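Structure provided below as structure tokens; questions to follow.
With one protein chain withheld, the remaining protein chains of the complex are depicted in position.
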Amino acid sequence: MPKVITESKKAFMTGNETAAWAALVSGADIMFGYPITPQNEIMHYWTRLAPKYGRGFLQTEDEISAGFTVCGSVQSGKKAFTATAGPGNVLMQEPFGMAEAMRLPVLAIIQQRGGPSSGTVVYSQQEVTLTTFGGNGEGHRIVYSTATHQEIYDYVIKGFNTAWKYRFPTFVLGDGYQAKMREPLEIYPPEERGIKMVDTYPLIGLEGSIRAGEREPQHLCNIYSLEEELYEVVLKNAADYEAICPELIEFEEKHCEDAELIVVSHGVVSRAADDAVKALRAQGIKAGYFRPITLRPYPAEQLKAAIAKSGAKKLLVAESSYGQFYRLTRQEIYGETVKIETLFKPGVGIIDYDIVNKIKSII
Amino acid sequence: MATVVPATPKSWYLPSKPHKFCPGCGHGIVLKALGEAIDELEIQDKTIFGCDIGCSLLSWNFFACDTTQTHHGRTTPVMVGIKRSRPELITVGYMGDGGGYSIGSQHLVNAAVRNEKVTLILVNNTNYGMTGGQMAPTTLPEQITETTPYGRDPELTGYPTKGPEFIAQLTPDSAYVARATVAKYKQLKRFIKNALRNQIEGNGFSFVEVLSTCPTNWRTNAQQTWHFLEDEMEPNFPVGEIKSPFGKGDK
Partner (left out) sequence: MFSPQIPARVVEAYIGEYASGKSELAINRALELKYLGHKVTLVDLDTVEPFYTLRPIKQMLENKGLDVIGFSKEDAFGLGETGAMLNPAARWVLWREGDVILDIGYGVHGARTLNLVEGASESSELRVMAVINYSRPMTASRQGIIDYISNLGRVDAIVANTHLGDETTLEVIKRGNKAIIEVAKELDIPVDYMAVDRNFLQKINPEEFGVPVKFIKRYMPKAIW
């Protein structure tokens, strides 16, 4: 079997394509998916490349099936993944719930599009609530919000490892702009960077004969007879989740040593925030920049620390949604007395100019 | 010099014309047959038209009838909801092979089993057109699509779905099930009228699959397009009335 990438090199790629290649180098065995704009190229590239490397693919009848087929596949010990957007993400909440309940290492790439409903096929950051706390569970998920193609590549690889090491459903949260934009990045075989891919193992179809008494049959479930049983399960998952939060949390902060106002944003909007803060600083305005990379778990202590050390009186939360990231942020930093201003552009891109103007109007 | 205005059905909504379907697309033909059927049966004012996501979406403002766009694959249940609440309305659900046989298959099967008094028209062009040409349940063996770049392998992904055949098995005798083709317009219109008649008379479920063309995603010129429709699709998807309360099946 040929190696996917023998040595690292610079390439000019689109976001979707990057996700497909990253899954390939991560050793993903199979992809299940369903057509929905703007993530179709992940399937287009996977179907072209997978046969050359002995990987599998199935276009399922819908996203519910795509999610459940991934669940089944990881239960059997194979590294499976899927990708979706918008209404497809809504449908996948049912299988993602099963993954949360049964601790299945599912990896899903979400390319946000306008919502609610069919919305637009283009872009938004309106799937934050859905991806972080969707389904009928407690949000025991890991969500990476990427902003560049390099990050899509890096975090798909990391996402597989995170999922298989900690066994919580893991998401790479992108959007339609990232999916389609073209930019250079460095693609590499994980080993070259000292990244070891976490081994997979099955929960069913294990080695050894049950009949010959070599092992017990595995009986997996996600439903319980008594409230108390469920309570124990949820509390254990919560404890496992909370224990790993410190090592999972990732964020980026700039100019927070002294800032009057900190711009809080995530994903592709953080690129605009970065440029905006640079421009404002050049004009003598003390703006700071804070960007959670993991939305779950949220870098709450780190944001509180940034607010404390900077002396900032205000935060500006900028997002391409009507408050999903704002609500998440507010709940995580509850107790902070800093005033939170907002720049909401549901389904619409935000450029540095938008943030600069907004800050000038409120400072 | 006077401008020649093409004859269009009265139930067509003129401000949305010319429509945006691709040149050579079969949707325009199906919707014309449907429009003429609505005119001839005089049901324009009580027709509710529902469309799916996909190329059928381009028909959302096509008719001068009340219309709702739904979600991908969810046109059937929305039409069922309307019909069960307002039985005097004539509900026409319009969808593609993806919306009907893939994500919408569960709803199609259940509506058929319950003999819902809705009329569903499913346009079959063997691919997911609007999203760029991915495989559909009706994609033919060996056919190249964006998710079968090496050709559809029936061992891996199954054989093309034959919807009217299984719908006919699931429904009682009061249902109407047929397959038409845009290559035979008079028959297409007749089948659509029969389907609507089945609802108007309160008999039961009515379903018409229509074999249609998609030169854009098939990447075919005019000749190749008709060849694919008539010489490749039709042998796989037999045309005719499979079940009809109105007498002997029409082949």
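A and B label the chains in the order they appear, each numbered from 1.
As a convention for this text, a contact is a pair of C-beta atoms (placed from the backbone, for glycine too) under 8 Å apart; a residue touches a chain by one contact, two chains touch by 3 or more.
Model, not experiment: these values are computed from the prediction.
Enquirer: Considering the whole complex, which of A:33, A:159 or A:176 touches the chain not shown?
Expert: Of the candidates A:33, A:159 or A:176, A:176 is in touch with the missing chain.
Enquirer: Looking at B:37, B:53, B:140 or B:175, which residue reaches the missing chain?
Expert: Missing-chain contact among the listed residues: B:53.
Enquirer: Quick one: say which of A:11, A:198, A:233 or A:285 touches the chain that got left out.
Expert: Checking each option in A:11, A:198, A:233 or A:285, the one touching the absent chain turns out to be A:11.
Enquirer: Which residues does chain A use to touch the chain missing from this display?
Expert: 9-14, 17, 21, 37-38, 41, 44, 48, 118, 120-123, 176-177, 180-184, 187
Enquirer: Taking the full complex into account, what residues of chain B touch the chain not shown?
Expert: Missing-chain contacts on chain B: residues 20, 22-24, 53-55, 57-58, 129-133, 144-146, 149, 215-217, 219-222, 224.
We adopt the following convention: only the chains that are shown with their structure count from here on.
Enquirer: In their shared complex, at which residues does chain A touch chain B?
Expert: Touch residues, chain A against chain B: 34-37, 40, 43-44, 47-48, 51, 57-59, 61-63, 87, 117-118.
Enquirer: For the complex, which residues does chain B have touching chain A?
Expert: It comes out as residues 53, 69, 71-73, 98, 102-103, 105, 128, 131-132, 134-135, 137, 146-150, 156-157.
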